[in-house]
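Let's turn to chain A:
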Amino acid sequence: MLDNVIMLVFAMISIALLLNLWRLLRGPSLPDRILALDTMYINSIALIILYGLLMGSPLYFEAALLIAMLGFVSTVAVCKFLLRGDIIE
Partner candidate 1 sequence: MISSAVQLVLVVILLLHVQQNGLLHYAIGNWQAPFGIILVADTLSMVLVCLTSFLALGAICYGSAGEDEKGSFFHPLFQFQVMGINGAFLTGDLFNLFVFFEVLLIASYALLIHAGGKNKTKAAVHYVVLNLTGSAIFLFSLAVLYGTLGTLNIVDMAQKVAVLPAEDLMLVKSGGLMLMIVFALKAAVLPLQFWLPATYSSASAPVAALFAVMTKIGIYALLRVYTTIFGADAGPLQGMAADWLLPAGLATIVLGAIGVISSHDFRKLVANLVLVSVGTLVAMVALHTELSAAAALYYTVHSTLVTAALFLIADLISNQRGKAADRLVSGRRVVQPILLGSLFMLAAMAVAGLPPLSGFIGKLMLLQAVTEPANRALLWAVILMCSLLVIVGLSRAGSTLFWRVSGGDASGDKAAPLQVFAVCWLLLASPLLVIFAGPLTELSQQAAAQLYDTDTAARAILGSAATEGDVP
Partner candidate 2 sequence: METLFASCIGFLTFCGIFLMLRGRTFPVMLGLTMLSYAVNLFIFASGRLTLRGAAVLGTSEQYADPLPQALVLTAIVIGFAMTAFLVILAIRARADLGNDHVDGKLPDADGMKRESR
């Protein structure tokens, strides 16, 4: 049963990712796109965790953790870029 549930959640996440992509492509504004990308980062964490579950392996945890950290930094950086142009000033 659990495998089926995992697959179902996989499907949900995949749909979520595609929705994010849609927003990313659609825009219309840059903040919209950044938001979409940020969400995509977070949703991919879910995806990776699910992979881990599916394979019964804890090896993928770090990847998820890193996405969480790096996704944040890159979102912040892009915002800063749009606000100030200069990320590191």
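Odds and ends about this structure:
Everything that follows uses one rule, which is that a contact is a pair of C-beta atoms (placed from the backbone, for glycine too) under 8 Å apart; a residue touches a chain by one contact, two chains touch by 3 or more; residues count from 1.
Basis for inclusion: all candidates are chains of the complex that A comes from, given by their letters.
Bear in mind that the values here come from a model prediction, so they are computed numbers and not experimental data.
This complex pairs chain A in touch with one listed candidate out of 1 or 2: 2.
The part of chain A that touches candidate 2 in the complex is made up of residues 55, 57, 59.
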